[in-house]
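All protein chains of the complex are present and in place, except for one that has been dropped.
As written, the chain order gives the labels A, B and C, with residue 1 at the start of each chain.
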Amino acid sequence: MHLSALNLYGQGILVSAALVLFTSFVMLAQTRIQPLIYAFAWQGALLSVTTALVALVSGHSHLYISALLTFGLKALLIPWMLYRMARRLHIQREVETVSHPSLIMLAGAVLVVFCYYVALPVAQLSTLVTRNTIAVSMATVLLGMLLMITRRAAVAQVIGFMSIENGLFFAAVASTYGMPMIVELGVAFDVLVAAVLFGIFFFQIRASIDSLDIDRLNRLSEKAE
Amino acid sequence: MVDNLNAWLDSALQTLLFIAGAPLLAGWIKRLKCHLQNRAAPSLFQPYRDLVKLFAKDVVLAEHASWLFRAAPYIVFGAMVLSAAVVPLVAVPLPASAIADVIVLAGFFALARFFQALAGMDIGTAFGGMGASREMTVASLAEPAMLMAVFTLTMTASTTNLSIAIRHILAAGLVLRPSFLFALLSLAMVTVAETGHIPVDNPATHLELTMLHEAMVLEYSARHLALMEWASMIKLMIYAVLISNIFLPWGIASRFTVAAITVGTLAVTAKLALLSVLLALWETVLAKMRLFRVPQFLGFAFLLALLGVLTHVILETAV
Amino acid sequence: MMPLDLVLWLPLAGVLLLALVPDHRIAGRINVAVAAATFAASVWLAWNVLRTGPEMSPGKLFYIDAFNVYLVALTAFVGMTTAVFSRPYMEHEVGRGRVGRQRMRLYHAMYQGFLFAMLLALTTNNMGVLWVAMEAATLTTVLLVSLYRTPESVEAAWKYFILCGVGIAQALFGTVLLYFAAERRLGAEHGDTLLWSVLHNHAAQLDPAVLAIAFVFLLVGYGTKVGLVPLHNWLPDAHSEGPTPMSAVLSGLLLNVALYALVRVKMLVDGSLHTQLAGHLMMGFGLVSFLVAGLFLHRQHDIKRMFSYSSIEHMGLMTFAFGIGGALATFAALLHMTVHSLTKSAIFVTVGHAAQIAGTQQIEHIRGLILTQPPVGWGLLAGTLAIAGFPPFGVFMSEFLVLNATMKSWPWLTVPLLLGLVIAFAGLLRHLQPMVYGIPPAGQVRVRANMLPVAVHLALVLWLGLSIPLFLSGWFEQATRLISGGLSL
Partner (left out) sequence: MMLAYAAVVAALLSGAVAMAADRFPPALRIGSFSLLGVSGAAALGAGILALLSDSRSRAQLPFGLPWLSWHLRLDPLSGLFMAMVGISVIAVSLYGPGYVREFERGVHTPHHAPSDGAPQPAVHHSLAALGLFTGLFVAGMLAVLLADDAFVFMIAWEIMSVSSYLLVVYQHHNSTSRQAAFIYLLLAHAGALVILLAFGVLAGSAGSFTFAAMRTAHLSPVWASVAFALALIGFGMKAGIVPLHVWLPEAHPAAPSHISALMSGVMIKVAIYGLIRFVFDLLGTPQWSWGLATLTIGTATALLAVLYAVQQNDFKRLLAYSSVENVGIIFMGLGLGMIFIATGHPTIGAVALLAALYHCLNHSVFKTLLFLGAGAVLYRTHERDLDRLGGLIRRMPHTALFMLIGCLAISGLPPLNGFVSEWLTLQAALQVSVLSSGVLRSIIPVAAALLALTTAIVTATFVKAYGVAFLGQARTRHVAHAREVSIGMRAAMALLALLCVALGVVPTLVIRLINPVTRNLLHLGPAGATVRGWLWLTPVSPHVASYSAPLVVAAMASTLLLAYVLLHLRRRATRRSQPWDCGFGGLNARMQYTSTAFSQPLRRVFAPVWRTEEQVSLPAGSADQASGMRHQLHITDWSWPALYQPVGHLVLVAARRVGRIQTGSIRVYLAYSFFTLLLLLWLIT
């Protein structure tokens, strides 16, 4: 269906979807820790907005809850934790050198196309207003992975991980108006615990190799001695 | 039943004749050689005298000679007698050769050799060991060659029973068989090697490093030595008879009539005499070869024998 | 549903209780007790199911059929025996000062937490909850991997966490797609459409295209946890650096459960797609893992690492077998699951003691065990021969069946299978023999070893190798029928 055929909310959903994708790219491009965290927070916020809009459109009341949940968790709590951590580890100003940033951007773009191509059959199946957002969410997931692959800083990796979670959540909301409540709660709980554990690990890693450069975690390998 | 008994009796007599004749053959060959090398020749019956003398003597044993050392001569001699018993000398059919066919014959030789070699090693002298080692080396090549050569015959006659085989050839009359040519050559070479003649070994010498057969019997004396010597004479005779009766069986008696037997005896004597002349000539003109050329010599014999079998299979059997 | 509640609540209670008990000796005993009680409950549950067929919990949240019930029993059993082993072992570790009191509390609590996650994953009927449980399994064990706080252990834990986290995230995406496809067809009565039972009943109507994509994500996701090459990289690290009881349960249980999830998904996909896509993908991954792991075995210097590669190898074999599908292969795979987790956990128990005897996990410093401490030495030898598939141990029977299933449907694949088996065996034996035999070096000391679990496990495996008890083969056959879509032997 054509964009104009959608009502305002629908268009809003698509816009915010685009913004979510955009924030992923921002994260991919951002080499400083602190802005990275901000970008992540923004993604969370956009996510909750989208959820709320979808709730509005579809009238699924439980989506409001998950919107709040998301906002609280992904836009406030986790970013805040990461921020605090970054301060305490004095890395918030750290700049890491990413090799071939432009190339990575390009790869990201290609990924998006790829996801669209893959998600096409799914999208055709859907009757929701939000059908093409599946491709977007898939892209968010893969971009998150790309982020993790390209970054050496532990914090960056965590953020990548979390943005993958965002992508998943986005997929759930956009494609199926959210998962059953119990699953939502379980997922949220897991994410929270994961975030806490990451915090613990930062300190453990710091203690063991007094750095957060995960490229130095390479004792265990099968390379020929 | 009666002529069956006859047959057995005949074969017993034949064996006795064989054993008794062996020294004569040895003497004859020695004599011929002396003549050829124009030396003064001993009497034709010298071997008998030697044997008698040895039998009369007291035995001297090395201190730590074991029972095996003393038993060996008897076993060797016995093995040779048995082999002699299964080889048709003057007459086929020979019922005794049903007891043991050619393969068993080779087996007897191997048995004799086994004990001779062990006896050689029993005292623990270097020569004994050396002789044993060389004898086994030579034999391990000569024995299969001999078997192969005989297999040519047995496959032609499609039996391994000597007397039947010889009768078969006799019946076939004069047939020129290429395979037999090869077999004859290789058997001749084997004979030379097995009976310790030039160029493989020199029966006359006691030059330590050249001797094979003699080295093993060095420590023997008196009756033991006599048995050993006699056994080797019988062995020579067996080979000679095999050659003459397999490849030119004519004249051998196929019935138990006095006439036939006499003819057979004369025939075989003639054949042996002739053969010994050849051997003597051969020994005179050739020199002993180095030990490590012996394997090539025997390898060649083995090859010839194999060729014999193959030519038989390829050329002479109807497909 | 009395027993089921027990099975789930007991470990949960155990978590809370153990989190509060300060003294690790008492905690160890409690740990054993709880695990034992859980096992008893699981047996009760199994007995019920055996008598009255599949059970559905009132909220439809739990569903027990022949497939998962024996896994529940197995999990509870291995959990119990490992707890028995872990008590003296961890005390020894504390004695050596590798672990502090505080962390022992964490250890015991998390041990029960892990068991809970496993049992939840097995019993639940909701694909979402299954996912949550799988994730929880990671979260509970990740801190235990880094229990010793050595740089290596921290690194291993980090890799474990990140890789499994990402992997499991893929699985969630797959689950979402599954839900999506279901909702399209079955209308949106919320909650039910993610129930495995519902999905399975309507599998035929689900949209193939979506399920294909979903399966890919789920395969990569759960496959990471199964330890399929090339997603396996976390596995050897986590196994080798964590405390040995953890390695035992990880190898013996976690991998099984992950595979269980994968197979559940495969059942759905097979119902929808009428191609062999899922099967072929699994076969491919299985075979690759099997061969590569076999090669890795040759290059190991750390004993626990070596056996973790052997776990990868066997997981590959099972995945391959499930991939072949059909009654025989499936039966074989189920049997192999059982015997492998029994044997492998027994091996890890022995390995733990061996490492304590030698004071190191380095293979070249472990020598002549059967002269130092015969029970451990023979145990290790027997366990390895068992895992290598020597009769009369059960592993042989299952490998025999796998080979024949392969011979029936894919004759030429038997060649790489055989090569893999031989290579893997060579890899194991070349490291094992010097450890077990020879003259022990100075400084190897006997330790307090509780070889009972090993004995029990190996005895069971032996029994399974000689003859499969009827009730068990009954389960297997029901499960086979479930999985292979009605085909029976």
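Rule of thumb we're sticking to: a contact is a pair of C-beta atoms (placed from the backbone, for glycine too) under 8 Å apart; a residue touches a chain by one contact, two chains touch by 3 or more.
Keep in mind it's a predicted model, so treat the numbers as computed, not measured.
Engineer: Let's see if you follow the contact definition: name the visible chains touching the chain that is missing.
Structural biologist: The omitted chain makes contact with A, B, C across the full complex.
Engineer: Quick one: which of B:L25, B:V92 or B:A117 touches the chain that's been left out?
Structural biologist: B:A117
Engineer: Among B:I75, B:V92 or B:I166, which residue is in contact with the omitted chain in the full complex?
Structural biologist: Within the whole complex, the residue contacting the unshown chain is B:I75.
Engineer: Taking the full complex into account, find the residue in C:R25, C:R101, C:R430 or C:R446 that is in contact with the omitted chain.
Structural biologist: C:R430
Engineer: Looking at C:P391, C:P416 or C:G485, which residue reaches the missing chain?
Structural biologist: Among C:P391, C:P416 or C:G485, only C:P391 touches the chain that is not shown.
Engineer: In the complete complex, which positions of chain A touch the hidden chain?
Structural biologist: 114, 117-118, 120-121, 142, 145-146, 148-152, 157, 214-215, 217-224
Engineer: Please give every residue of chain B in contact with the chain that is not shown.
Structural biologist: Missing-chain contacts on chain B: residues 55, 58-68, 74-75, 77-79, 81-82, 85, 98-101, 103-104, 106-108, 110-111, 113-114, 117-118, 121-130, 132-134, 136-137, 139-141, 143-144, 147-148, 151, 154-155, 158-161, 164, 206, 208, 218-219, 223, 227, 291-292, 295, 299, 302, 305-306, 309-310, 313-314, 317, 319.
Engineer: Contact with the hidden chain only, please: which chain C residues?
Structural biologist: 158-159, 162-163, 166-167, 170, 212-213, 216-217, 219-220, 224, 230-231, 233-234, 277, 281, 292, 295-296, 298-299, 367, 370-371, 374, 385, 388, 390-392, 396-397, 400-401, 403-404, 407-408, 411, 414, 418, 421-423, 425-427, 429-430, 433-434, 437-439, 441-442, 465-468, 470, 473, 477, 489
Throughout what follows, only the chains that are shown with their structure count from here on.
Engineer: Please list the single chain whose C-alpha centre lies closest to the global protein C-alpha centre.
Structural biologist: C
Engineer: Using mean C-alpha positions as chain centres, tell me how far chain B is from chain C in Å, no decimals.
Structural biologist: 78
Engineer: For chain A versus chain C, what separation do you get between their C-alpha means, in angstrom?
Structural biologist: Between these chains, centre-to-centre, one finds 31 Å.
Engineer: Would you mind listing the residues of chain C that make contact with two or more other chains?
Structural biologist: Expected reply: no residues.
Engineer: Where on chain C does chain A make contact in their complex?
Structural biologist: Of all residues in chain C, those touching chain A are 61, 126, 128-129, 131-132, 135-136, 139, 142-143, 146, 149-152, 154-159, 161-162, 165-166, 169-170, 172-173, 176-177, 179-181, 183-184, 188, 190-191, 194, 207, 209-210, 213, 236-237, 240-241, 296, 299.
Engineer: So in the complex, which bits of chain A are touching chain C?
Structural biologist: Touching chain C from chain A are residues 62, 118-119, 121-122, 125-127, 134, 137-138, 141, 145, 148, 154, 157, 161, 164-165, 167-168, 171-172, 175-177, 179-183, 186-187, 189-190, 193-194, 197-198, 200-201, 204-205, 207-209, 214, 217-220, 222.
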